[in-house]
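Now for chain A:
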Amino acid sequence: MTVLAVEGLRKSFGGVLAVDGVSFAVEPGEMLALIGPNGAGKTTCFNMVGGQLRPDAGSVRLAGRDIGGVSPRRICRLGVGRTFQVTATFASMTARENVQVAAVAHRRGTWRPWRSAADLERPAAEALLDQVGLAAQAERAAGVLAYGDLKRLELAMALAAEPRLLLMDEPTAGMAAGERVALMRLVRGIATGRGLAVLFTEHDMDVVFGVSDRIAVLARGALIASGAPEAIRADPQVRAIYLGDGRTGGERPASGGRDC
Partner candidate 1 sequence: MLAVEGLNSFYGQAHILHGVGFAVGSGEVAVLLGRNGAGKSTTMKSLIGLVRPASGSVRFGNREVARMEPFRRAQLGLGYVPEERRIFAELTVMENLDVGRQPARDGLRPWTPERLFTLFPNLGAMRRRPGGRMSGGEQQMLTIARTLMGNPRFLLLDEPSEGLSPLIVEQMAAAIHALRQEGLSILLAEQNLHFAAEVATQAVILESGRVAWTGSMAALRADAGTHGRYLAV
Partner candidate 2 sequence: MLTRRGLFGTAAAGLAAPAIVRAEGNGPIRIGEVNSYTAAPAFTVPYRNGWQVAVDEINASGGVAGRKIEVLSRDDAGQPQTATQLAGELLNDAKVDLLAGGFLSNVGLAMSDFAARSNKLYVAGEPLTDALVWERGNPTCFRLRPSTYMQVAMMLPAAATLKATRWATVAPNYEYGQSAVKWFKTLLKARRPEVEFVADQLPALGKIDAGATVQALAGAKPDGIFNVLFGPDLTNFVRQGNTRGLFEGRDVVSVLTGEPEYLLPLGDETPEGWLVTGYPVGQVPAARVFEAAYQDRFKQAPRMGSVVGYTLLHSIAAGIARAGSTDTGKLITAFEGLPFDSPFGPAIYRAVDHQGTFGTFVGRTALKGSEGTMTDWQYVDGKDAQPSDAEVRALRR
């Protein structure tokens, strides 16, 4: 069954159309990359799926249920986890506590003012940190973690809610080249293993072409192409407005310098 089906999504800010009639779908175990130039509307799309923004028109269906305009909190409860373009974690807590809070929230254990929180969901949190490669950092405060580690932490927190759909907005931004692919391969493995559907945006073409099953390309708020990585790579329109000749974006090895 299709996990996420988006149809005719539309949103404008102060008269400027940011997203204009976008449709796509994600199946269980599938990774769909949403790419496009800066300002094309990718994050706006994300925020409408995640509930941070209410669509002006169109529908967002999660496993058949319309979630357009539903609050992020309820969307999370319906099984959607997400990471943000600018990482959002709890700076005053350790990495482990961050995941614990997410797990406790998922199990509806938040409203217990007497219980000590120290050991709640601890094994689950440690297992998740281990899975994303953060076990060594578990006792460090999120506020002092390196950016790439925060991205992993966000992933662990999102997974703590056992989602069926994972939204990742530029999941590898700020990470070193090698780490990027490694992180997304990890996600790839989890997606396949759990039947998790993943929708992500990304500027690193090594990552995009390396892990996604399908790619959708946005430009000026509209979907201009969608399909398998090879087809997208070959699409002249996509090359013209987004990919360029690929020397600096990672699509192929770098060539020599060039005159200006």
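Going forward, contacts are C-beta pairs under 8 Å (C-beta built on N, C-alpha and C of every residue); 3 or more make two chains touch, one makes a residue touch a chain; residues count from 1.
For anyone wondering why these and not others, all candidates are chains of the complex that A comes from, given by their letters.
Since this is a predicted model, take the numbers as computed values, not measurements.
S.K.: Of 1 or 2, which one touches chain A within the complex?
M.R.: Selected candidate: 1.
S.K.: Tell me, which parts of chain A touch candidate 1 in their complex?
M.R.: Residue list for chain A touching candidate 1: 35-39, 85, 144-149, 170, 173-179, 181-182, 203-205, 241-251, 253-254, 257-260.
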